[in-house]
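Shown here: the complex without one of its protein chains, the others still in place.
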Amino acid sequence: MSTVPVEPPLRVRGLRKAFGGLRVTDDVSFDLAAGIVTTLVGPNGAGKTTLFNQITGELAPDGGSIALHGQALLGLAPWQVARRGVARSFQDLRLFGQMTAHDNLLTAMEPATGLWQPGGAARQERRERVAQLLEATGLAAQAQARAVDLSYAQRKFLSLARVMASRARLWLLDEPASGLDRGSYERFVALVRGAVRGGVTVCLIEHNLDIVADLSDRVLFLDRGRLLAEGTPQAVMGDPALAAIYFGERAA
Amino acid sequence: MLAYLINLGVLVGINAVLAVTLNFVMGYAGIYSIAHAVFFGVGAYTAAFVALHLSASLFVTLPLAMLLAAAVSVALALPALRVRGEYFVAASLGLQVIAVTVFSEWKSVTGGIGGVTGIPPAELFGRAVAAPAHFLVLTLACLGAVIAATTLLLRSAFGRSLQALRDSESAAQAAGKNVAAIKTLAVAVSASLAAVAGVLYAHYIAFVNVESFTLDTSVLLMAMVIIGGTGTLLGPLVGALLLMLLPSLFSFMSFLPPTEISAVQQIAYGATMVLLMIFRPGGLVGGNARARS
Partner (left out) sequence: MLLLQLLVNGLQTGALYALTAAGFSLIFGTTRVFHLAHGSAFVIAAYVFYSLAARAGAHWSLALLGAAAAAVLFGVLLDRVVYAPIRRHEGSFFTLFIASLGSAIVVQNVVGIAFGRSVVTVSTPLSRSAEVLPGVFVAPLAGVAIGCALVCFWLLQHFLGTTQRGVALRALAENAQLVRAYGLHPARLSTLAFALGSLLVVPAAALTVATSGANPAMGNHVMLISLAATIVGGVGSLRGAACAGLLLGMAENLALWRLEPQWSEAVTFVVLLGFILVRPTGFFGRAHAH
């Protein structure tokens, strides 16, 4: 590992967003380090998904900065942010319901706007990659099934596969593992860990504390728009004050 | 009888082109436009003007009509697509209303309310396509070409992008798709192919006037696509055929006063649209598949 200082994959500084009087993001600053899994935790309404939305460009912050490998992301449209190498999954999945699993992945590899795409060898390569991803996520048999017709677990894996298809180096996953049974969960963890070993930077939003402890290398605790703590899962989740906030025992 | 069938065939064919092209944006891209008659009109008026002043050759009128319709549609789409889908309907409504006024007032080009008469027959390789039977072949050939073009596009990466943004615009953005540009392109394609119908119409009837390009027409076209079934290949064809046969069907019902036939027709397809949305949103062909997921 080289010791030359490099720009972290994601650097957020002083991010602010308010709706009327409500501050949903209140002076948040953090870095996402490469090669590890960072998890955002916090009670409901803490502003975790809102934070993701600002990074991906869906929501414009009121102030602060976001830099991807040193390049500013503010002001870019979501599709431009995506093309810079940021992929995200949604809590409500938002799959391309009427399209087949195969096409859901294929289209994620074809971002060009025009009426044609690079053909020939590139096309063959895309189709092979789709087949590989379907295999890796256990969806090979469902390749021609429409996304709306898949089971819950299958849809969750398709959502992950769509992120993997994009070749992005930064993944923002919003509750990707919720509701998965044990076997599926293990498969999911293996896929994420495999990607991280391959150099992808992963940031999750997760509510399930077991998953947090299991999968995260680093935890960021968010409450009412403010970043209260960051550190190892044990340090953050072991803090009694934070636990009280998380479980809603704080005084009103 | 044969003459009647050929005439019906040409009119169904022309409307089928319009329905197929409207389905392209409505059923596949999820863009609801109530201004489709405008592009039909632009195509027709362009063909009329060019045929009278320049050349009646289809190799001249078709490209010019298609280009102009595409340009008008882009002028609408570029600003209107920046806002949510629901507002696009309102914007297209605005375009339709303004277009009718322009068609009625721009006397030097559109002949005003009187319209343009004496349009020469279409010319293909120097020979006029005047006989109705020949024109039917021409119409069916154009319909075939439009169906082929739209099908090819839908099977391509562009088609996948369109369906992705129909199914979930935010997820499509997150997957790197420039949604506004894709929608604009889709609208331009739809409009330019709709202009083909306009060219055919202008040469066939040899007379165009604003009455054919009003809001009522746009609504009828929308009804064809909805009733036939959005997002399917057969749907717009079925819809066009059915709604074009309605007038003939109603004229057989002698208990209906002839002045009210058009109103009864409209009631028929209005009621059908309501019932379909409640019980079978996918239309006749689509079944229970939701018109939009």
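By letter and in written order, the chains are A and B; residue numbering begins at 1 in each of them.
We take it that a contact is a pair of C-beta atoms (placed from the backbone, for glycine too) under 8 Å apart; a residue touches a chain by one contact, two chains touch by 3 or more.
If you're wondering where the values come from, they're calculated on a predicted model, not measured in any experiment.
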item	value
Omitted-chain contact residue, chosen from B:52, B:181, B:215 or B:241	B:215
Selected residue (touches chain absent from view) among B:52, B:97, B:181 or B:206	B:97
Touch residues of subunit B, complete complex, unshown partner	30, 32, 79-80, 82-87, 89-91, 93-95, 97-98, 101, 104-105, 170, 215, 219, 222-223, 226, 260, 263-264, 266-267, 269-274, 277-278, 281, 290-293
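The working rule: only the chains that are shown with their structure count from here on.
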item	value
Inter-chain centre distance, subunit A versus subunit B - centres from mean C-alpha coordinates, in Å	42
Subunit B-facing residues of subunit A, complex	56, 58, 77-79, 82-83, 87-88, 90, 94-99, 103-104, 106-108, 110-117, 148, 162, 166
Complex interface listing, subunit B residues touching subunit A	153, 156-158, 160-161, 163-164, 166-168, 170-179, 181-182, 185, 231, 289, 293
